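What you see is the complex with one protein chain gone and the rest in place.
Each chain gets a letter, A, B, C, D, E, F and G, in the order it is written, and its residues are counted from 1.
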């Protein structure tokens, strides 16, 4: 999968991304933003999310598939990239992740590192969000971190996508959050 | 068709009877009574009637089929016996009647005798009903007359059937009506 | 040449299917007279009805007419009015149609206060299907499905409409022709939901079973049961057991739905 | 050991699916307390609900329970009660469930005055489907299907029930726990149809969009908006804009449906 | 109370009502509609004296809800309606399937679509009886051809409903519903009645929605102390809502399976003159009456015509068609619709024999003549 | 107002709403239900500014009644719902068929029966879309497999509805409805839109229900002065109720005929790799997504697999099956139900080729793997 | 059309459309002057045209629009 960032590893085409955590962390929105950024970059995308009572307060899951040709099967079968913002989500989905996938977790909310062969980046996402200003931008911080690690989409597209969805008056906050997330990590190499 | 009255002509088996007139003349009830009498005599019967808006105040039609074995097709295709208590009904249904059928009309309400090869008995049914006591028993008078002419069912069965359906306190009136109707005509012969 | 009521009718459809002496013909005449007074153009009037003897009324009138499904006349009418608020929309329903299967649509039309004029032909019975009780059948009366007498309470439909939010509510009978015509005219002029209960009579399916065998008996019953609300208010009459008030029963001001929607349009366009 | 409310629950189903701070849990507790006071046996109580967040309540309680279809809880309950009048039948509905899709069944249950006790969880919104307006959403409030503010009038459900014939009508809020419990107990003891409107709160689908982001904001709103009817009657308070009365709002005597049916049975057997 | 055994002149609707009561139905809720109203009227008159309940509800949705409620309380329950009402009932028919609550729904078919011709006969709701509600669900529908059979099939319908814990549909048509014929009513004490399976053990081991894929789990009456939960949501064996795929799969397959696996027990059809038949009519309800007339006329002309007359329309009597198809007997399928059950006949025939639909949708019953003509025309 | 041409990330439900508006729909009435609610919410937000109407009704019965009303007033109208609501709409769907009032009904299918699993995907309402209302009636139902196609099929659905003066059903499934993909929105001014036939002459010669058996008669908007009568009763060419058998026959046959005679114009399907196929998958909606994945995997294994993907489910695309059956190509029919459209596939195949249903009813989408496995297992 | 002239109302006529009359008897009972009756076939008949005062009650009451009271100028 041709990420625009040439420095990072090459992802399968299409690449499967799963964003997990708990309701209220804004992961669905993060999924949409990521998909929109990929679309801006000219990729084909399919974005889905978990619905149902479990989406209420409890666990939350967004899926994004990005590819250079139309996506056939629209669900993530095996995430190549997994973001987990709660211990529960991490424990639940790590088993599904590909052995060589990239896993990004919050260092505070996921204290127990998962047992996996995948490359795990434990990052202070929530803490950074608080520092930036408000915990609600944790999802944007996470997006920045995720794109740093994976190089999935171009930064201008990602920033544009973030700003497209930012509520009035929060543009600056969101920009800062994205930048802060970006700064949390560097690319994982092959 | 084996009528119990040996003196009258032999009807086809099954025999098809159509009672026609206007709503409020009690023809449906007459049809039911005739069918019940036939059932008491041990015949198979099928009784139907016209429903629908036309049954409201306007035209009314009851059909009875009587046979010695189960009735297959339950509607009258060609009446062998036609009772017509209004000119309108007479004009409408006479065309459907078999050429050798028996037609019984009210002499007052059907002033214009139908053009037909059938044997027409024009009888003072309504007038007789008024004489007996009340116009509402015209249907019973008609039944008496019809059975006189056709000999379809036994008189005890018919009287029993009439009385089964007579509202409380009207038994005598109905008996009288049936007898008066019976007296109006004799059997048509072959 | 004075006004001929049948000029509002689809002549080829007459005589109508109603039984001899059925009150529906009288209510329909009063409605036609009201239309004459309202002086609407032939093309701006729409008449919507449900299913029942009374609802056949729509088919006799020479306007845009819809004979809908049982109980659903009001939501059809809501769609018509909302899609084209310029139309004058009248809704004809039977008591069963409006209060039984259609009761929910009735209270919601009241609540929305959408500019429709509903005329409910209340003959206290399901006429079309041959005399089953309706929610408007008075207690102890007989019906084919209440052979031992009606045991349920009946609605005071006017009170229900008022509680649900209707802004104009009136009642008249087939005995009170002119009142009925007046209420329809006023209801039509009310900007909001108007409900007019037209107490009518069904000799065939109701009267016969309840000791009012002839149309005349039934009209007499109406004359005896209906008391003018103005007389009650003036203290010149009071309601006895079994009596009901007729006249304008309730009126109040409230925002009308299609007008309020224009507010939404404004707010949406401002955004 | 004092009474533990969860002893009335299907323990294995807890914690319930409701959002953090949802008022439904509070109403359900008050209901359980009422059941404790009513001292019914475990097998004579039946709880019927419709569809919605609130209607999931039935599934948590350890009695014979039915979670029916949206809006239809009352006719199901009518069937149960009528088939076996010995059962104590409670009906749980959301405001949308009871007043929107189920409005007709509500007014007819009132009219029949059948011995059911209905508790309407009024959170002023469609919670389960994520925040569309309901007929109980106050004017100008926001909902996903009223993004520019609600333009329709809302029902006064208690008044509607009274006009339709309910014999016991009361209202309380999640702030007024004890009042709510008392009303449910009295409603259950009323021989006839009882309606208790339990004003509850939905922070997720209603509060968030209407400047009451936290459960605490919502309970505060209730405290400020609800005025005890007794205080109003005693002249010690009056209703300000946006306020509503709580307490026993209406009560009257009328024949109860299942009891009346016994009359029919008698008449039929006499024949 | 009726006499033990008697022959009576009855209307189809009356025979249906009497059959239901004889089968143990003691709860009727309904809303009037032509041409089914006589059933409600009969119930209003007769139920009170025999300890049964009659209630006229505010509409058909409420009617079916009420009978499901009545059945939950342990009383055999039914409603009766016609097309428009049947359409309105669809949501709750699915609910009864899902919660496995026995009940009888009578649909006296009239001319459709929509208000159509309320007093005209039709067989236009046959496919709706199978597919009217959303989602996969079991379906049992019976259709009688005489007043006598209306009585017996109503008893059977109630029995099937109890046995399989599922709603059963009796598809009458206006002709049979309004027809009066002599009916021999059996001694009601000698009727074979089926009672729904009720739990035997205690609360702990009770699984109201359990059992194997082919089993019908027991159902407790409300008030018996089992404190069950019924929900239209997917639910586990105990009745708790579930989002588990395994639970979902099992439930849906069991619901349909309990009827499908037992289809041979449920399905019944009659064959007339099929032994030497070279062509056959496949007909049900009132159309079969015209067909048997036509058959007799054809036989008189020397045509070797047979008749296959299913009384079970759903589950579809595949074997009845199989046998004829295997023998290569061409089938004429007269229906008072534009060709509904004939789709199933064709599917099962699978090209092995010719299948010819004969449609009539003008609100009149087939005459024997037109069926005879079709037979003469060939396939 | 949206830009003339653009590519946007859209949810299936949004694409449906946008497509409807681009096709000229300016009246929406609905009642919320998962998983279709986003359509109503989109309409509530967007309609007011573009001069359209949005109303949330008290239930689904009122919703479809309102859109029929809106359409009678001359405005293209639609509603959106899911299984339970779709069941409730059945009576009035029949009314719209009978009165020939164009409208669009979107059913976003979810797990059934009954309340089922509101957020789980399903294709369980396919037969209901054909047979849900009572009586014979025309049926057009389309089902898209992508967000892009949801847009185009919605436009097509509105067009068909206008062209044939009949309700059209868009059968979405939860997967497509909630999926977000890039959609290329065409310039709305360049879309080919169809307007219902409107009367040209005067009132006297106008026959709102007239014309030959294959014709769609013109319809006047309320307020145009034609003073027509619409009724769900059988009616003559002018709109007056009628009990005449001839009028009845003509009406019912014309209603169905106007769609059936033109089925080739309406029906569309897509074929993938059918040229050299030795076996094929017949799939629609979300199941076709899994199928095309499976097809590619199979081709990589050297298996000559093709895909027939109808976008028109009703009228049933018989020719698509005919062609494969004539070539003896066995068909695998994966559906998220217990086997619905496969009944039609089998019927049309008529024994000429093997047809194998593949059912999934656990609330999950087929994985490509399980379809591949089925292909490997054979028929 | 049965033109009539009476003392009370010298210029009024009763226009009866007998085909529409269903014989319900309402006009007969409502007429204050006994002008109307039902004939043997149960249809309305104008028995005493000279008594008619042109009050219009019969017209207003007839459910079948079978009577019009035309007051000539």
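Everything below uses one rule, namely that contacts are C-beta pairs under 8 Å (C-beta built on N, C-alpha and C of every residue); 3 or more make two chains touch, one makes a residue touch a chain.
These numbers were taken from a predicted model, which means no experiment stands behind them.
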item: Where the missing chain makes contact, among the chains that are shown; value: D
item: Selected from D:14, D:239 or D:262 as touching the chain missing from the view; value: D:14
item: Contact with the hidden chain (one of D:43, D:177, D:225 or D:251); value: D:177
item: Contact footprint on chain D, counting only the chain that is left out; value: 2, 4-6, 9, 14-16, 18-26, 29, 177, 203, 214-216, 219
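Heads up, the rule we're going with is that only the chains that are shown with their structure count from here on.
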item: Joint neighbours of chain G and chain E, given as chain labels; value: C
item: Same or different contact residues where chain D meets its copy chain C, judged by the half mark; value: same
item: CA centroid of chain B to CA centroid of chain C, Å; value: 43
item: Centre-of-Cα separation between chain G and chain A, whole angstrom; value: 88
item: Computed distance of Cα centres, chain E from chain D, in Å; value: 38
item: Residues of chain E engaged with two or more neighbouring chains; value: 34, 45, 48, 58-59, 61, 84, 91, 95, 99, 114-115, 117-118, 120, 231-233, 243
item: Two or more partner chains touched - positions in chain B; value: 52-53, 57
